[in-house]
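Left out: one protein chain. Kept in place: all the others.
The block that comes next holds chain A.
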């Protein structure tokens, strides 16, 4: 009776994770169940093919980029703490968090606006050099549109996007330029998902 992993004992380092990511105990249990479900061979960690088995993700044009975001550079597996840390970026921003977190000891939470933007930036910047080049932008556009537009249309879309965002005219978009171009966008809303309890 009851779900098998419905208590916190199975989760390694639960308290620490909760503090770090801001997830509640119930959320963490839910995510652990999901992690367990995705981990088909019960290895305790996820690999590429576990993610690829999520069919709706395979259907997503940038699915492979999102999957790669879970894997730290050089690693081929994702353990539960890493899984949760990435998902923490998508927690809705805490509206009641007071702004006196400038006492130095508090690092910025994973779901702050800046960190959400950083996550999105990395989806574009696959070689992690801190800039989105024209080629990287084109790759993303191609993934999202593929057969639906011609190559010229793709180029012109990319061109316009770079022109509008590139302020220091170095033909790439740095993180600050990226942030600036999305000033007016409601990131908190677009990059948050409600985690079901």
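Operating definition for what follows: a contact is a pair of C-beta atoms (placed from the backbone, for glycine too) under 8 Å apart; a residue touches a chain by one contact, two chains touch by 3 or more; residues count from 1.
One rule holds in what follows: contacts and distances are computed from a predicted model.
Given the options "FAD-dependent oxidoreductase domain containing 2", "Ammonium transporter", "Phospholipid/glycerol acyltransferase domain-containing protein" or "Interleukin", say which is the protein name UniProt records for the missing chain.
Result for the unshown chain: "Phospholipid/glycerol acyltransferase domain-containing protein".
So one chain is hidden, and I want to know which residue out of A:42, A:56 or A:76 touches that hidden chain in the complete assembly.
A:56
Which candidate, A:18, A:48 or A:149, sits in contact with the chain we can't see?
A:149
Since one chain has been left out of the picture, which residues of chain A touch it in the full complex?
Counting only chain A, the missing chain is touched by 1-3, 6, 24, 26, 31, 33-34, 37-38, 51-63, 66, 87, 90, 119-120, 123-124, 140-141, 144-149, 157, 161, 164-165, 178, 181-182, 185, 187, 190-197.
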